[in-house]
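Heads up, one of the protein chains got dropped from this complex, but the rest are sitting where they should.
To keep things simple, chains are lettered A and B as they appear, and every chain counts its residues starting from 1.
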Amino acid sequence: MQELNKEHKPLIVAFCCNWCSYAGADLAGSSRLSYPANVKIIRVPCSCRVNPTFILKAFQKGADGVILCGCHPGDCHYTSGNYYARRRMTLLFSMLDYLGIERERTRVEWVSAAEGAKFSKVMNEFAKTICELGENKRLEDLRCKD
Amino acid sequence: MQRLEVAFLEKAKELLSSGQVNRVLAYKKGEFCYDVSPAVFYSVEELENAVYNGFCGANLSKYLIQESKKEGKVAVFLKPCDTYSFNQLIKEHRVNRENVYVVGIECQGKFSIEKFYKTGVGFVASVQEDLDSVLVNGETKIDRNAVKLERCLVCKKQHVVYDELLVINEKKDGDLDRFEMVKKLEAMTADERFAFWKEQLSKCIRCNACRNVCPACTCTKCVFDNDDSQISSKANADSFEEKLFHIIRAFHVAGRCTDCGECSRVCPQNIPLHLLNRKYISDINEFYGEFEAGKDIAQKGPLTNYTTGDIEPNDFKGGNK
Partner (left out) sequence: MKKIAYQNIDKLYGELASNLDLYMPIKKAGALNFEKYENGKEADIETLQTVKSVKDLFFPQVEHFVDFKTDGTKIDVIDTREIRSEFAIFGVRACDLKSLEVLDKVFLQEPVDSMYKNKRDNAVIFTLACQNPHASCFCKVFDIDASSPKGDVECHLTNGVLYLNPITEKGANLVNKLTCLEDATSESVDLNKQEIKAKIDALPFSNLDLSVFKGENLMELFDRKEWEELSKACLGCGTCTFICPTCQCFDVRDFKTNNGVKRFRCWDSCMYSEFTKMAAENPRKNQMQRFRQRFMHKLVYYPSNNGGLYSCVGCGRCVKKCPQSLNIVKVIKKLGDK
């Protein structure tokens, strides 16, 4: 992984819902399961709190990949938030792809509070994908890079 | 077609003089035959300047957001596409339906003056309309389809909400597929798509015409004007902001956009903005079943609805690589 791009250390932003995925990240930590240090977690009340602007803003501020984690469908703390988030993100990701921005830079994963191991696995995999893709050049704001 | 204009004027006069309404929202003459503007008429005398022809492309539903909240009843002449926007506004409680008397007016497709110039006719002093052709300056006959707005070439809409109809000739649907260009773009490689949009969006001057003309854009304060939103901006200071503005603008009307095509009509730089809206429409159709905003207000909007078996964002693999 490190050999692929020595000079560029990708930055990954992970939006995690308070009730499942954030707790899952916590469990990963307390179980001593590692995930890359360049994953920056932002805690949100629910996956559906994440508005498309948040995803784009993360890219603007220098993220190379953005991942949204929430409760498994059917398990949302607020009953249905993640179902709405799912539709929004599907359309947004499809639009980014339409504009020629790499499809793999954005992702949604459902991680429950009991899935520390999954959280760690997902983050490692995603970081690897982003490393392979290299720096985000298509959705960058040059002003944030100097 | 001139018969339609006469009927339109008669209807407007009748509505005003009978006291059924106290004003009429329609179009008024400009300096030339092609520069008509939306206008409100308060008296029969003022209607002398009223006009209805192939250049009346503006979507009057946008003005009803304000007009329907004023004192008294307003009559409005809506084209099929305008009625979709109006219906959507009714659904979103943005207009006061009781205050509006809707006359659904015939439309055989509206013109783009730039397309006239492209045919090489030069100055357009007068246009006589026929169902299939137009006669420019009394001498040059042009196929109507050659000068229609893009949106009219694909239009298959019929009036969906009205109090009465003013239709002399049956509407001819456009025969083109509105998703053709979307499909073409999807079939391109990601690099080609990126290059296409980079070239198009870099023309944007952030005049906000696309946003302000849009009948679905009804927020009293837009995020792009709100300094507290952290994304407000008055110009594209970096190419990122072009993409941000247009992705979010189109996203905010996704599932509510009736594809009236006003955004593309008004863009001073001719950016094909409808291609962004249509991408969302085509995705919604593909992922969540056929949906046409404004058609049936009892139906739930695709982004305010869900099913447990919806497609996962990761399962969607994207267009050609």
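Please note the rule applied: a contact is a pair of C-beta atoms (placed from the backbone, for glycine too) under 8 Å apart; a residue touches a chain by one contact, two chains touch by 3 or more.
Values in this document were obtained by computation on a predicted structure and should not be read as measured data.
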Among B:Asn22, B:Asn208 or B:Asn314, the residue in touch with the chain that has been omitted: B:Asn208
Among B:Glu164, B:Asp225 or B:Glu286, the residue in touch with the chain that has been omitted: B:Asp225
Residue, one of B:Ala7, B:Ala39, B:Val121 or B:Leu303, that touches the chain absent here: B:Ala39
Residue among B:Lys11, B:Arg178, B:Arg265 or B:Lys279 touching the omitted chain: B:Arg265
Footprint left on chain B by the chain that the document does not show: 30-32, 35-40, 58, 62-63, 123, 199-200, 202-203, 205-209, 211-213, 225, 233-237, 265-266, 268-271
Residue ranges of chain A at the interface with the undisplayed chain: 61-62, 143-144, 146
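Note that only the chains that are shown with their structure count from here on.
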Chain B residues within the chain A interface of the complex: 185-186, 190-198, 223, 230-231, 237-241, 243-244, 247-248, 250-251, 254, 276, 279-280, 283-284, 287-288, 302-304, 306-308, 310-314, 316-319
Of chain A, residues touching chain B in the complex: 52-53, 56-57, 59-60, 73-74, 80, 83-84, 86-103, 106-109, 138-143
